[in-house]
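Missing here is one protein chain; the remaining ones are kept as they sit in the complex.
Order as written gives the chain letters A, B and C; numbering starts at 1 within each chain.
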Amino acid sequence: MTAFKTVGIFGRVQNPGVRETLKALVHYLSKLHQDFFVESETACQLNDEKVNIISREDLGAQCNLLIVVGGDGSLLHATHTIIEQDIPVLGINRGSLGFLTDIHPTELKKIQSILAGQYTIEQRFLLTATLQNGNQAINQEDALNEVAIIPDSVPHMIEFEIYIDDQFVCSLNSDGIIIATPTGSTAYALSGGGPILHPELNAIVLVPMFPHSLNSRPIVINAEREIKVKITHNNKTSPRISCDGHAHLSAKPGSTIAIRKKEKKLQLIHPIDYNYYEALRSKLHWGKKIIAS
Amino acid sequence: MTAFKTVGIFGRVQNPGVRETLKALVHYLSKLHQDFFVESETACQLNDEKVNIISREDLGAQCNLLIVVGGDGSLLHATHTIIEQDIPVLGINRGSLGFLTDIHPTELKKIQSILAGQYTIEQRFLLTATLQNGNQAINQEDALNEVAIIPDSVPHMIEFEIYIDDQFVCSLNSDGIIIATPTGSTAYALSGGGPILHPELNAIVLVPMFPHSLNSRPIVINAEREIKVKITHNNKTSPRISCDGHAHLSAKPGSTIAIRKKEKKLQLIHPIDYNYYEALRSKLHWGKKIIAS
Amino acid sequence: MTAFKTVGIFGRVQNPGVRETLKALVHYLSKLHQDFFVESETACQLNDEKVNIISREDLGAQCNLLIVVGGDGSLLHATHTIIEQDIPVLGINRGSLGFLTDIHPTELKKIQSILAGQYTIEQRFLLTATLQNGNQAINQEDALNEVAIIPDSVPHMIEFEIYIDDQFVCSLNSDGIIIATPTGSTAYALSGGGPILHPELNAIVLVPMFPHSLNSRPIVINAEREIKVKITHNNKTSPRISCDGHAHLSAKPGSTIAIRKKEKKLQLIHPIDYNYYEALRSKLHWGKKIIAS
Partner (left out) sequence: MTAFKTVGIFGRVQNPGVRETLKALVHYLSKLHQDFFVESETACQLNDEKVNIISREDLGAQCNLLIVVGGDGSLLHATHTIIEQDIPVLGINRGSLGFLTDIHPTELKKIQSILAGQYTIEQRFLLTATLQNGNQAINQEDALNEVAIIPDSVPHMIEFEIYIDDQFVCSLNSDGIIIATPTGSTAYALSGGGPILHPELNAIVLVPMFPHSLNSRPIVINAEREIKVKITHNNKTSPRISCDGHAHLSAKPGSTIAIRKKEKKLQLIHPIDYNYYEALRSKLHWGKKIIAS
């Protein structure tokens, strides 16, 4: 008996650690008689003819749970693949820093409890960045961690204005700006000097990058607000819009990037003993308990 | 016709600027035939026999609106006086930095509109710090800006543990910790490296002060959570609990400070053209508009 | 009688402010019967047939003093043009922030004293960045402000190692690193969180950019040391070497960038009433004097 009829398996990175865990996972799920598919590129690493293979595009339609083997980067990648279908995601950590991938490779037996329905589910919101020319949307992309407006080529300053719900906030001359979710607050935004936002907060943090003015500070706002970044005509190049580290879109001088909370959320599965602060402590080497309880 | 039957007037600081504005305000309200009382110590500055005087203790019971003349410090002070009675407060700025005191002394005519009912009211939450010995509450105090746990005498490090809703977060060795509301995020917490929190956020920021570990970072959490700071027995002195800059309470080694959102809120009155971002821009010298709208 | 037989005039930026000051300067020097040349591109802005024109290449050989009209960017530019010839440089500030350009456009009369020999001369050192493949130098470039090792395309992290006088210092995963002179410490390095270095210091500051690890901190070292940045083979793109904001060189994975103090110095001319701290105060809006002296 299982809480999830069919499980999908996804591993983006190809390295011996990921391969070992993928094999162990396939073996473990088979033993539990759990139905599962392996994403086709992931399957290349397995070299196992018995597993059922599925294309990345079909993962969302065919699976009720996606297990990702890798680091936070792989889980970000998987999120973009299945976000429209509300498939819950569970991460097995093979990366160096795992805020999203809870299960340690040596703890696969925790998966049995999860399949038996013993888990918590946490919703993590995404941002949608829409590139606009005037009021006309040209293109858009999602981000689980952050949208960053960055120079097309370095070294260059960008000049832009920020609006929140169409209220002018400030103009900035800087290397860019990071607009991060609570999930992304422990990633790029943190290295830029931003605060940690607890994942239960419905909030967004704006972190200016290398601002010309020393008075620029991270600001945390309600996630229901719409942020607009207006690229002034004074820019000689077209800044790029980086969503979770992928910068496909260019924003011409005069264009606007509107950033808004996406309706669909990532359904992140945790084992029942999950503790956010414990994750923070171990990732950031925070001080351990002194007082015996 | 007025939205507020009786107005109370309060000015904590004694200086020529405050006195001048107090006089102008008394003159202005008299001309409008608005009923008002002047707090007794404030009245000493006026030297005007015709004004009705009221004790600080009775302000909350007798007035429907409190007008504070001074800086943010004076408004903080007034808040502590009337917080239990839900009296709305309006600030006239005679201090150097005014995030809470909107009205410029040259704009007294804005008060007429406010008295006529044209204003917005914004709720700002406070924190209550309760000093506990075990589970027994010993004493408590409120803070609109921040609760700071600080050494009794400098220079001393404090060793303490932080819990959020009874979950252990981390231990710290530092000069202390600042726990600030959104209102306080632009005050002491900002100079300690904390982010700006928009006042509409139901969030609290924890800012470690001069932490021994470089990995310590400001963290923003849901304001509904209860924070406990446990002073370890290793401390040789008793750290103090500073609420809005007043440190009356000492926390012995082994005691706990529980910090929780207060139910009563400050009712802060703004003129209808009030804009939070404009206040930020002018106080922090942020970049002005470049694009003509 | 003049301390400088022939003066060169250089203005890189073309805008009405620069043009106005160039004209005033030409008029002023003519009145003083001072010999001068105008750099050929600069002369286009003047549209004055009577002035003697000189090519940029010949500035160093023909002039005994170079007067730069513009901001710090223009003075940086001029420095690269004349650095090999030890020509002293004086800046007239038409930019927004001028740490290097002392003379205000309304104070041209200060130039008369300088031409009469009343000035101080301050040596500002430069860095030379040499791109090496193994021990073989491939290319090199100078920087008055800073050498920055930055990603070829954003967003990308760079992995590199730092050595000082061939001693291993640390490895870093970051958006790059800024290696700044005291002159550059108030420019890009400052917006990256670096300290201000007084110009008389023979020191260099290394500022990691958006470091993955929160323990990374700016470090200040003796300017006589040689810094090597080794680009690891794990990088998939070739980081670029930005010298004073110009990034002509690419450093392939496996290559090394050696950064060393240049022998030739910028000879920066100041009026005798020049005060470094006054410049800092006015540029950074530092607190003014309170105590009457």
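Brief remarks follow.
Definition applied: a contact is a pair of C-beta atoms (placed from the backbone, for glycine too) under 8 Å apart; a residue touches a chain by one contact, two chains touch by 3 or more.
None of the values given here were measured: they were computed from a predicted structure.
Summary of contacts with the chain left out: across C:N15, C:N52, C:Q118 or C:T232, the touching residue is C:T232. In the complete complex, the residue from B:H104, B:H212, B:H233 or B:K288 that touches the missing chain is B:H212. Residue C:A203 is the one among C:I82, C:A203 or C:L266 that touches the chain missing from this view. Contact residues of chain C toward the unshown chain are 159, 161, 164, 167-173, 190, 194-198, 200-201, 203, 205, 213, 215-222, 230, 232-234, 275, 277, 280-281, 284-291, 293. Residues of chain B that touch the chain left out of view are 148, 150-151, 153-155, 174-175, 188, 190-193, 209-212, 214, 240, 242, 245, 247, 284.
In this section, only the chains that are shown with their structure count from here on.
The chain with its Cα centre farthest from the Cα centre of chain C is B. When each chain is reduced to the mean of its CA atoms, the one lying nearest the mean of all protein CA atoms is A. Computed centre separation for the pair chain A/chain C is 40 angstrom, with centres defined by C-alpha atoms.
If each chain is reduced to the centroid of its CA atoms, chain A and chain B end up 37 Å from each other.
For chain B, the set of residues that touch two or more other chains comprises 215, 217, 285.
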